[in-house]
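A single protein chain has been omitted; all remaining protein chains appear in their positions.
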Amino acid sequence: MAVSESHAESEKLHHSHLGRYVAVLAALVVLTVTTYLAAKVHLPAPWNVIVALAIATAKGSLVALFFMHLWDQQGANRLVFATSLVFVALLVGLTLADNATRFPLANPPGSVGALPAPEYVPPPQGGATYQR
Amino acid sequence: MNPSPASEASGSMHFVTDQNGYFADNYLVKPGTGLRSWLYTLDHKRIGVMYLVGVSIAFAIGGFFAMLIRLELLTPGPTVMDAMTYNRVFTLHGVVMIFLFMIPAIPSGFGNFFLPIMLGAKDVAFPRLNLLSWYLYLLGAAIAIYGMVYGGTDTGWTFYTPYSTTTATKVVPVLLGAFVIGFSSILTGLNFIVTTHTMRAPGLTWGRLPLFIWGIYATSVIQILATPVVGMTLLLVAVENAFGWGIFDPARGGDPVLFQHFFWFYSHPAVYIMILPAMAVISEVVCAFARKNIFGYKAVAYSSLGIAFVGFFTWGHHLFVSGQSAVDGGIFGVLTMFVGIFTAIKVFNWTATLYKGSVAFTTPFAYFVGFLFFLVFGGMTGVALATLSLDVHWHDTYFVVAHFHFIMVGATVMGFLAALHYWLPKITGRMYSEGWGLVAAVMIVLGFNFTFIPQFLLGNMGMPRRYYSYPEKFWALNVASTAGASVLALGLVIVLVYTLVAIKWGPIAGRNPWNSRGFEWMTPSPPPLENFEKPPTFTHGPHEYADEDPAFPAPHLAPEPKHV
Amino acid sequence: MSDATVAPPQLAHHFESLEKQQHAARLGMWLFLATEVLLFTALFAGYGVYRYLYSDTFQQASRHLHTWIGLTNTLILIVSSFTVAAGLDQAAKGKGRNTFRLFMFSVLCGVVFMCFKAYEYTHHFHEGMLPGRYYTYEALGSGPGGAIFFSLYYLITGLHAFHVLLGMTVLTVIGLRARAGRYTTEYFVPVELAGLYWHLVDLIWIFVFPLIYLA
Partner (left out) sequence: MNELLRRLLFLPEQASEHARQVDALHYFVIVTTMVAAAGVFLTVVYFFVRYRRRGIDDRTPFVHPEFIHEALFVVVPLALFLLWFAIGFPQFVRLSLPPADAMDVYVQGKKWMWKFAYPGGPSSIDTLRVPANRPVRLLITSRDVIHSLYVPALRLKMDALPGRYTQTWFEADRPGRYDVFCAEYCGTGHSAMLGELVVMPEAEFDRWVSEQRRSELVASAQDAATPADRVLPAGNLVEQGRRVASEQGCLKCHSVDGSRHIGPTWVDLYQRREKLKDGATVVADEGYLTKSMMDPGAQLVDGYQNVMPTYQGKLTPPEVAALVEYIKSLRTQAVRSGPSEGPAYESIPRK
């Protein structure tokens, strides 16, 4: 299995991909300009990030699939890369979920939602003090 | 020279010794015996042996610190050292045991030695990277030990911020040492994965891989995916400690709980880096000494991958009382229940393997029995700890200490010792003393129980961990624990002594003293430079003992190859 | 990987065929790239958390950066990635000298990228946009978000810049070897691996750009 797979990998690389590279380059430049312009539009709060990340994901996929030849390769290499991305999502997702759902005062003071809400009496010492 | 069937061999019915079986032209003498030939070696076997020596020294150092801890806790007040020294000692115990012993012990030591042999390969895929990994290990150890000797570290091996960023002790060298060792771990894992994918001998399909390989493969996956995150985290702590960049510093708006997320994202899977290789060893041992195929090969093999994968989804169960949200607590709690299942699958399959087997009670098998008990009890208390409301009581008490020592000492060290006894004949060509082996095994298992069962009860009583002094009501159980630790230490010293004796004067073991069908036993003992006399082809699985498989006679009945 | 890049293009003793050896080298490189991705992940996760906690400050802070530099650098890296890919294409055809030229162009792009980065850093130093303890910039209010943003900014872009430097070194070495005719139409895996590394550097920047400069 491994042998035939690597055969296929080498075979595919022997074909010239120059045309494909030019097309990808053009697409990347267009997407970069698009994301820059989209940021100028000032979309409402979550959407600006979502749009920016969606475009970045599209660009990243182009690079990974064509410049890095994941499109041509089978099996292990794709799996490795995909797995690493799963774990990126895992770490980012679950830490963010914690900060978003924990007891609000347990987030750093001055951050979103951590300011004492009306129902919480400020502490008698006049706020949390922390000294090194 | 000539066939040496079992009937002619001397020895008990548990193993066969073969006076003619010492393979003279082995890896220990080829390509040379000088120091240079070892320091520049690219041979995976020699690198494995160097790792085994290195981790054994680390184990002795860590064990020495453990005895200091137990000595200090013999009385409620100060006993032999002051609080600062005690804090340094338990930190060093943790750092040395985890980073220098537990993580590299089985994968880098036995894994390096046996993974290519079991694959029928001549070496690992990247031998130079393998040597680099060993030197990175040495470099990391040197940096960490420098930090320990000059200043010491008093943070505990968990390096929780903001304590670790504000303490006056030398944290940065220890952090950097752990960082460097992390890269050593990554390189080893990378090497093993590539080797398993690309260097299997003809006939060795994924479905025939020895279970040891499956375990090491799963371990390597964790090493690759988790270690970079902790590397970056330790670096952030070092930057914060040295320059005050404040990513985790509450005084600068940072979140110390974020550090705990990052740290456990690695350190919980790291527990599986430690336990999976031990499980891998046990899978080999149980088949060899029951002389039977594993019950449920696929279940055992895939459950290793399952542990490697699901193990990443559970880190938050270390944060139930850290201010983490209850939502995350629930998610991590329920996912932890699933990781327990994979271990349960393995335990039941190992037990069922004995069914209708031919069980020989040798030293490795004794460690298997100990391992199984410790794993079940340690594992189930682990799942109990993930039961959220119970964890609120147990968190950071001696219950946790006892639990993870059941897994790490109980299971991993039993696995390490089982591997040592099982493979010593292959690595050195000589046999240890079975009588002393069983005596030591009994002492270790009993001493271990006496050390850590009192600690479970201490945890129930509410004694927090990392306590330098304690109220008098905890006294009696602490004395019991220290007494048990002494027996445990004595047992380990006995192992060290008779192992060294065996290496020098032990009886010649021969090609396959255990009558095992594992692939590593098909080559002479000790193995030659490129592992096999001629490249092997496999036509059967590694754990098949059934006599209805005529294509594969028991290896000890196969004709010995010609050698001088 | 080091074996494949350092060893002469013949078969290493422990492999049975060149195909297997190249397959191993490729897989090893991908695993290494996965560790690189996860190395950055801790920083991105930290960014995500603080972006959520201090969202207003972070949005303001990104407006205080030079977006045009970020944009230019993105385009530079994309073009350099293209030339590296084209260099691989030439290597596969046995045209080592072309590979060298294309790789050198990419290295030049890297130099320009680093120059912009240096310009940007100098500017920040003067403004007091410094990490953690050294932060003295006042335009973002007194909350802790600004200092954290710049800590993360320097960590992410600094680590990336370090990778750019590494990538430039690798491209130079492999480019010189290609010019010396070390690679054939049968054996050019080192060229491919060097390219993969450079593409990863590009790939990470593609995510850094919107997160730091646009979000």
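We just call them A, B and C in the order they show up, numbering each chain from 1.
Everything below uses one rule, namely that a residue touches a chain if its C-beta (ideal position, glycine included) is under 8 Å from a C-beta of that chain, and two chains touch if they have at least 3 such contacts.
Please read all numbers here as calculations on a predicted model, not as lab measurements.
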| remark: Check: shown chains touched by the absent chain are A, B
| query | From the list B:T79, B:S469 or B:S486, which touches the chain that is not on show? | reply | B:S469
| query | Which listed residue (B:S37, B:S56, B:T79 or B:T167) would be found touching the missing chain in the intact complex? | reply | B:T167
| query | Looking at B:Y22, B:F179, B:F295 or B:F532, which residue reaches the missing chain? | reply | B:F295
| remark: Per the whole complex, from B:G48, B:G63 or B:P256 the residue touching the absent chain is B:P256
| request: Provide the residue numbers of chain B that touch the chain removed from this figure. | output: 6-7, 13-14, 16, 82-84, 87, 154-156, 160, 162-163, 166-168, 250-251, 256-257, 290-293, 295-296, 299, 320-323, 326, 329-330, 333-334, 337-338, 340-341, 344-345, 347-349, 351-352, 354-361, 369, 372-373, 376-377, 380-381, 383-384, 386-390, 392-393, 395-397, 457-458, 460-462, 464-471, 477, 515, 544-549
| remark: Contacts from chain A to the absent chain lie at residues 103, 105-109, 114, 120-121, 123-125, 128-132
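Everything below uses one rule, namely that only the chains that are shown with their structure count from here on.
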| remark: Distance in whole angstrom between the CA centres of chain A and chain C is 16
| Two or more partner chains touched - positions in chain B | 197-198, 225, 229, 253-255, 258, 261-262
| Shared-contact residues (touching 2 or more other chains) in chain A | 2, 6, 76, 83-84, 87, 91, 95, 99-100, 107-108, 110-111
| note | Touching chain A in the complex, chain B uses residues 166, 197-198, 200, 221, 225, 229, 250-251, 253-255, 257-258, 261-262, 265, 312-313, 316, 319, 323-328, 331-332
| field | Interface residues, chain A side, partner chain C - complex | value | 2-3, 5-7, 9-10, 13-14, 16-18, 21-22, 24-25, 28-29, 32, 35-36, 39, 45, 48-49, 52-53, 55-56, 59-60, 63-64, 66-69, 73, 76-77, 80-81, 83-85, 87-88, 91-92, 95-96, 99-100, 107-108, 110-112, 114
| Considering the complex alone, what residue numbers of chain A touch chain B? | 2, 6, 76, 83-84, 87, 90-91, 94-95, 97-103, 106-111, 130-132
